[in-house]
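Below is a structure I'd like to ask you about.
In this view, the complex is presented without one of its protein chains, the others remaining in place.
Our next item is chain A:
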Amino acid sequence: MSSGIDAADVEEIQQSDSGPATQECPDAMAAPSGLPRGARARKAGLYTAVVLCLAVSVVHVILVFLHVAPANTVSRRYSPLINAWVYPFFEQNWRLFAPDPESVNRKILARTAHTGSGGSVQVSPWFDLTAVDRSAVEHQVFPSHTAQNMLRRAWAGYVDSHGGDDESRTERALMMQKYLSNIAADRVAAHNGGTFDFVQLRVVTVSVAAPGTRVGSRPSTPVESRLLPWWKVTRHAK
């Protein structure tokens, strides 16, 4: 043997050689050879542990499968069990660009409002947050998560929890609204500086032209422009 590891492997192998034999005929082994009771108990313990390991792995694999597979009768029926096992650490979603990749680009713009001492309200011009992300991605071998994922996923989370209207009805919806407004406030503050009390977002959704239409020949039309309500911010107030 050239190394200690390989020597260890051989030990493991020799050990296993006795494994199958005893498994085949446990009673025949136990009775005549007269193993001490302690050894027998250890063997039984070992077998139990092995079977338990195997059982847990198989159960894990089945439950993960039911979690990632499209919803079906089995996964619907056992959903409490599946969720209890999979969440939070084994949660996963492999719908990568499926069933269809997104066919829109979103532009998220923000503006802020500042109440002056005299009660007058000053509103800033719109600031394109997505354009900053876009230029941070361009010509980058390894774009940052802050550019590719932060705003995009915050907006996805907001839409998930709010749907079409902007009233936060659940705890999660409130959290997502807070997150989104924090991102916007931080970015506007980093860009313009200064203090402000309110922030407002506008989301312009532009659909990707169908294949065949030459890029640039026809201006892409905004499908949707969603104006969100003014949100009070505390992070960058005075």
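Points worth noting:
The working rule: a contact is a pair of C-beta atoms (placed from the backbone, for glycine too) under 8 Å apart; a residue touches a chain by one contact, two chains touch by 3 or more; residues count from 1.
Following the convention adopted for this analysis, contacts and distances are computed from a predicted model.
Per its UniProt entry, the chain excluded from the display bears the name "Deoxyribonuclease HsdR", taken from "ABC transporter permease", "Deoxyribonuclease HsdR", "Putative tricarboxylic transport membrane protein" or "Aliphatic sulfonates import ATP-binding protein SsuB".
Among A:49, A:74, A:123 or A:227, only A:49 touches the chain that is left out of the view. Considering the whole complex, the residue from A:153, A:169, A:191 or A:232 that touches the absent chain is A:153. Mapped onto chain A, contacts with the missing chain fall at residues 1-13, 15-17, 19-20, 23-25, 28, 38-39, 42, 45-46, 49-50, 53-54, 56-57, 60-61, 64-65, 68-70, 87-103, 105, 130, 133-134, 137-150, 152-154, 157, 171-172, 175, 178-179, 182-183, 185-186, 208-212, 215.
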